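Worksheet: the structure to be examined is printed underneath.
All protein chains but one are shown in place.
Then we have subunit A:
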Amino acid sequence: MALPKRIIKETERLMADPAPGISATAHEDNLRYFDVIIAGPTQSPFEGGVFKLELFLPEEYPMSPPKVRFLTKIYHPNIDKLGRICLDILKDKWSPALQIRTVLLSVQALLSSPNPDDPLANDVAQHWKENENAAIQTAQEWTRKYATA
């Protein structure tokens, strides 16, 4: 299966001109599979953390969204224990005009602004709603614990 030109171009551009705080590297043996690292955004509970993710481009890409998952444990109301992310553009709001870069930027933005009203990890969301400060503190602890080398 030949790799679509779009994927090649996207990969090239991610390498040549990476988005700040984000790196994505394709596996040599599977160019549809990317190792992703997102730096925790400043002013967020995840600041200082380095989060590993995996990103996979399905066969239908770009008509179907990429599959993205956190590998690093993270305390976030929209990310569950398994690292799955609740983000509309990864689901029904996907558009083929979006790209790997825009997806990862969206994920980065999600770290800056958790949305407990549309939770994926219910207990975390609950915590966030009831006691935001405590939740943020937990998030910072997790970041130190799991997301720092």
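The definition used in the following text is that a contact is a pair of C-beta atoms (placed from the backbone, for glycine too) under 8 Å apart; a residue touches a chain by one contact, two chains touch by 3 or more; residues count from 1.
Simple rule for what comes next: contacts and distances are computed from a predicted model.
Undergrad: According to its UniProt entry, is the unseen chain "Small ribosomal subunit protein bS16m", "DNA helicase rad5", "DNA-directed RNA polymerases I and III subunit RPAC1" or "Pyruvate dehydrogenase E1 component subunit alpha"?
TA: The UniProt record for the chain left out of view names it "DNA helicase rad5".
Undergrad: Have a look at A:3, A:31, A:63 or A:109 and name the one touching the chain we're not showing.
TA: Considering the complete complex, A:63 is the one touching the chain left out.
Undergrad: For subunit A, enumerate the residues touching the unshown chain of the complex.
TA: 4-6, 9-10, 62-63, 95-97
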